[in-house]
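Single-structure report; data block below.
Yeah, one chain of the complex is gone here, protein chain that is, but the others are all in their spots.
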Amino acid sequence: MTFTLILEQTFNGLQAGVTLFLVAAGLTLILGIMDFVFLAHGSQVMIGAYAAAAITLATGNFYLGVLLAIPVTFASGYLLEYLIIRHLYRRDHMEQVLATFGLILFFNEAIRVSFGPAALFSDLPPSLSGFVEILPATPYPAYRLGVIIVGLLCAVGIHLLVSRTRIGAMVRAGANNPEMTAALGINIKILFRFIFATGACLAGVAGMMLGPLTAVQPGMGEPLLILSLVVIIIGGIGSVRGAFVAAIIVGLVDTLGRVFLPAILRLFVEQATADGAGPALASMLVYILMAVVLIFRPTGLFPAKG
Amino acid sequence: MSGLAHFLTLASDGMKANRLFWLLIAGFAFFPIFTHFADLPFWNDVAMRIMLLGMAAMGLNLVLGYGGMVSFGHAAFIGIGAYCVGIGDFYGLTNGWAHMLLGIVVCGLMGLVIGYLALRTSGIYFIMITLAFAQMLFFLFVSLEQFGGDDGMSIDRAEFGFIDLYNPLRLYFLIWVTLALVGLGLMFIVHSRFGVTLRAIKSNESRIEAMGLEPLQFKITGYVISAVICGLAGVLFANWQEYVSPDIMHWTRSGELMIIIILGGLGTLAGPLLGAIVFLLLEESLPIMLDSVAPAYAENWMILFGPLLIMVVMFGRGGLVGLLAAQRQSKNNPKRTKAGQ
Partner (left out) sequence: MSQPVLNLQKLNKSFGALKATSDLSMTVMPGEIHALIGPNGAGKTTLIQQIYGALKPDSGQVSLNGSEITKLSVPDRVRAGIGRSFQISNVLMDFTVMENGIIAEQARLGHSFRFLQPAFSDAVLIEGAKAILQRVGLEKRAEQRVGDLAHGERRMLELALALAASPSLLLLDEPMAGAGPEDSQRMAEIIEALRGKVAILLIEHDMDAVFRLADRLTVMVEGAVIAAGTVAEISANEAVKLAYLGGEE
């Protein structure tokens, strides 16, 4: 019984972790290589979720919704970079914070105007709404398992892209030394736009997959944005590998902490105190983890710049 | 010259050099008379919000504008200040002065801890870490069910001795006096040896090290002072609102504070207050404007405000204070139109 619960929650943590990774992967490169404070990355999650949900509702086909939403998110990232972001690279961080904060306000309101303030719900196709036995007599929702698998496949894909391709070599060079990369004649403009659009697309995929699990509503990407910032701080800015490790850790710590911390506390203190402090402590757990990492490794677990 | 006379000379010199700020303060002193005769009591409420947000923005401006530290988590200190009232109330502490003292001490300590951890880093890291710590406190209060959790807790206005806060004018002037004192304090601080060093660190940290000073000590001190000012604003905010919830420390409020500073003018005394005036007037007037053009979308004024913000970043450098200074300079000296110091 307890073992089943632990296993189930571990899978939930993994699912949260891979979703976080999809958001953090692009963002860590935007922050690290482009040195650009991009707060509207959560909006890309929302755009992905809305695109998929809207197309699914219109066509009645979940797979078609996701398939068509992917190019939409890539295009939205590409356009955003072309229209606004590229004019802000040379501005200081504070101005970038403000401008991208303005983008968040705009996107949230634009979605509210177009789709209304209420949440959008789209049903899962029957093929995904069942359960899978991950162990004998241990059923687990098929859709969540699917999310984990897609997330891991994306992680492998990103890893191959960064470690095996020419673009990946440029990305790695950029993470180590942006000036050097520019001096080598690599077309930074195109590279940046590609990173940006791909990052937006990955965040969008995270949004699409989260859609059926949570409410698709304006501002849905922001909690994810802030957690992914924690992931990036822990993993080291600009490091995709760090983002993956940290995302899984944060996903697991957050999920397992919320479920088990009150119970664990009860072993040490009175029930009433534990019930009061447990949830509070659990909600702070990942941030405490971040603080501890900061104290011992101020540049994160896998610093990209040497 | 006696100590007091010396102090008064310094203060009057400073006031002359920061005329715009003190004109605004004087304006706020007379504003209730105007609203009384114009029969617009609602605007007293707007003015109180302006003063409260302006005060918090002035606190943030010490680190952001003068110290060059882009803190994206100062709403947390407003929240801590506000919860000092709420939680104090909850445990039977109803004295407002005690709330203020508590707010100052707790915000100072939290500022010290967060400042110490966050200031080990710089640049993008610093921005994100301050944001993350603010979120941590936000979620902490969301999960504290005994203090209302997500829904927050309603509170009675505190007892400030002879000042009965249920008289709206007394609340107004308690806020006004606090704002003026904060302004006075900041005016001294930024020109003092400490303030000058903080500004020099913003300009060139390694030269300050080469002079034998430890930049971190000054940055942390500045961070703590600014946290305390935001905490004071929070204590008053809770009394004004008669209600505290985690919403008061939502991360978008940290963004708002930054917007206010940029709108008004970074690293100036009057900037944050001027910015708060403009920000809240926009917030009040954009829905009305939208209502006259497209009534169905009056609530969606953010759809205009977002792009406006991007425009300000792209085209409006120096904020309103810079704009005013440029205007004055071009009047005095038609050849030069660039914003001067």
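First chain written, first letter: the chains are A and B, and each begins at residue 1.
As a working rule, a contact is a pair of C-beta atoms (placed from the backbone, for glycine too) under 8 Å apart; a residue touches a chain by one contact, two chains touch by 3 or more.
It should be emphasised that the depicted structure is a prediction, and the values quoted were computed from it without experimental measurement.
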Missing chain: touched chains present in the view: B
Listed residues B:Leu213, B:Ala298 or B:Met314, member touching the removed chain: B:Leu213
Residue of B:Ser154, B:Ser203 or B:Gln327 in touch with the missing chain, whole complex considered: B:Ser203
For chain B, residues in touch with the removed chain: 7, 10, 13-14, 188-189, 191-197, 199-200, 202-204, 206-214, 218, 221
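Everything that follows uses one rule, which is that only the chains that are shown with their structure count from here on.
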Centroid spacing, where centroids are CA-atom means, of chain A and chain B in whole angstrom: 32
Interface residues, chain B side, partner chain A - complex: 64, 70, 72, 117, 120-121, 123-125, 127-129, 131-133, 135-136, 139-140, 142-146, 251-252, 255, 258-259, 262, 297, 300, 302-303, 305-310, 312-314
Complex contacts: residues of chain A adjacent to chain B: 31, 35, 37, 84, 87-88, 91, 93-95, 97-99, 101-110, 112-113, 222, 226, 229-230, 232-233, 237, 276, 279-280, 282-284, 287-288, 290-291, 294-295, 298-299
